[in-house]
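Omission of a single protein chain aside, the complex is shown with its protein chains in their original locations.
So, chain A:
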Amino acid sequence: MARHRNVRSMQYDEFDDDFAVGSVNDEPECISPTDAQQWIFDRARGQSSLDSFLSNNEDIQEEDDDEDENESPSKERRDSEHFEFPELNELDKSRLLSCMDEIRNIIGETYSDRRLVAAIMSNDYDFNKALDTLLNGESKPQVHHHPRAKIPDVVEKGIGEMLLEKSQQMKHQKEAVTVTVTPASKNKTSGFEVNSPRTLTPNSSGRNSPQEDENKGNRTKEAIRNARELFEKERGSEKEQLHLVVIGHVDAGKSTMMGHLLFDLGNVPQRLMHKYEQESKKMGKQSFMFAWVLDETGEERNRGITMDCGYQRFETPTKQVTLLDAPGHKDFIPNMICGANQADVAILVVDATRGEFETGFEQGGQTREHALLVRSLGVSQLCVAINKLDNEKWNQDRFNDIMNKLKFFLKHAGFKDSDVHYIPCSGLTGENLVKPSTESELISWYKGPTLLQVVDSFKVPERAIDKPFRMSVSDVFKGVGSSGFCISGRIASGHVCTNDKALICPSKEQGVIKHITIDEFPVQSAFAGDQVSITLTGADPTNVSVGFILCDTHNPVPLATKIKARIIVFNVKSPITIGYPVLLHHHSLVEPATVSKLKAQLHKGTGEIIKKSPRCLTNNSCALIELSFQRVIAIEKYSDLKEMGRIMLRVGGTTIAAGLVTDIINS
């Protein structure tokens, strides 16, 4: 009887699982004639169609639920009798048995052998943890269930649908109470916890049964509610996390400045610095010695430029800062975007040397493009480090000159004056980085803070911990000595714990999160804003690539083949028309796209529609457009989740527009 619900939810692999475990869901039961009349479809009796029969019998489900409840305790008992131990080697088996004995001593025969073994195995033979698991009844044993490659149908449903469904189920449930509830089952239920006994038996009827769903739903709801508490508990005592990206034109001295900063803070051992000094001297590039702290590969050192983002961490009096050293070269802007996507605040390094500042700032220089990029990626606080001012003899006029030029530009780029700090410094000599300068020419006119003080004064933006879990995959690699594979990236929103299930979109791979590490340090849970690497099992690494989104299974990220977006066009060589091929940058994803429609041109300030369906978009205009992709991508509306709704459009090595996703179309 219980079977037909399974059929409805079409979980074929669920079936197989259940059979593989060796127990059958429904035993043959005798049906009384009246029951039969109610429940069995009989064409001979003149019921016109199966459909109408089913619609007349809406409450079939509830009856089933009750029967399930009746069934499960007896099954639990039966479980123990037929249960065979999993195949283990001698050592593990003895550990398992001793563990089981201890648990039995404490809790008696409340639980089946199967459940005990599962709990013990999932906790790696740790008796205390296993006992906790059993008593809390929270984690379902995973040992006997094959990892599900296919996502249950439920996952693909929208949130709204799920809610709707849930409310319907609740209604059914209420009605169900009036039907038959045998006292025996009630007694049994009230034994341990709020969850129905069914969740205790690992092999009860389909996991996807509606009631189970409701439990899951409750659980996620609970998890969401607890996210902030959990965060307070885990992180309350620690310093605030801040992600800082260093940007600027090529050869402005970004890596050198940061290398020197790290060295001055004592994050780089003296011995190592000495080694770098010797080696760089040998290569005839002594001025690069500090840059080597962040540029670690041979190629980067040989060429003397940063190619991919370098990661380092350091601490200021009130914050823990993750430093992302972005490459400045034009060809590596995709890497820079990837880094800037992870940042909360930025340091813009400009070269004060006469001529150098100008080339970096003029058309085609990266100073402009980087600043625009980080602004459109949501960075609002900026520190402008006017570097190499020692080349200009710490000239105040030069400093003011550059500051004024940048002030004008940054204001236009959308930075508030109060959120931008200007600092004179020298990356190579280390003036005004950590300690106030001793250079008399500088202190004669500069009384402001050092670079470190500015970094310390940055405000940490609000993290979207309460939102559903999202993480953009920025790297896929094989972990060291673990099963499965590792993916790394920054959590854009929500939080995640070990043993959570997660879904990778758009390939819809499902896996279980085995380990989470932050900066090589294993943790149990991670929150929005953290830079993590996650070991995933049960998923196929070939279906995961850079730019995919790891998300919550209950609340997956929407998929799109077309999006509508509101964009701001930067300086473009040729105007944007329909059919214009562009590269879309979204977190780590780089995907070719085509502008398929120009919906409307908007007023830059007010957002009013100036012109419907314009022929083309020229410099500095604002517009509503439609973009279409060859493949499905995972993206979210800006209104739903800010972190996931920002896009960048690039053509031929220059950024032509930045935008926000306003609508998602999945055909």
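Here, a residue touches a chain if its C-beta (ideal position, glycine included) is under 8 Å from a C-beta of that chain, and two chains touch if they have at least 3 such contacts; residues count from 1.
Everything that follows uses one rule, which is that contacts and distances are computed from a predicted model.
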| item | value |
| --- | --- |
| Undisplayed chain, where the name is taken from the UniProt record, one of "serine--tRNA ligase", "Protein pelota homolog", "Exoribonuclease phosphorolytic domain-containing protein" or "NCT transcriptional regulatory complex subunit B" | "Protein pelota homolog" |
| Of A:T359, A:S545 or A:T561, the residue in touch with the unshown chain | A:S545 |
| Chain not shown: contacting residue from A:S98, A:Q278 or A:T297 | A:T297 |
| Option from A:V523, A:L583, A:V632 or A:L660 whose C-beta touches the chain left out | A:L583 |
| Where the missing chain touches chain A, by residue | 296-297, 299, 303, 307-308, 311, 329, 331-332, 334, 474-478, 480, 544-546, 572-575, 577-581, 583, 590, 592, 594, 596, 611-613, 615-616, 618, 650-653 |
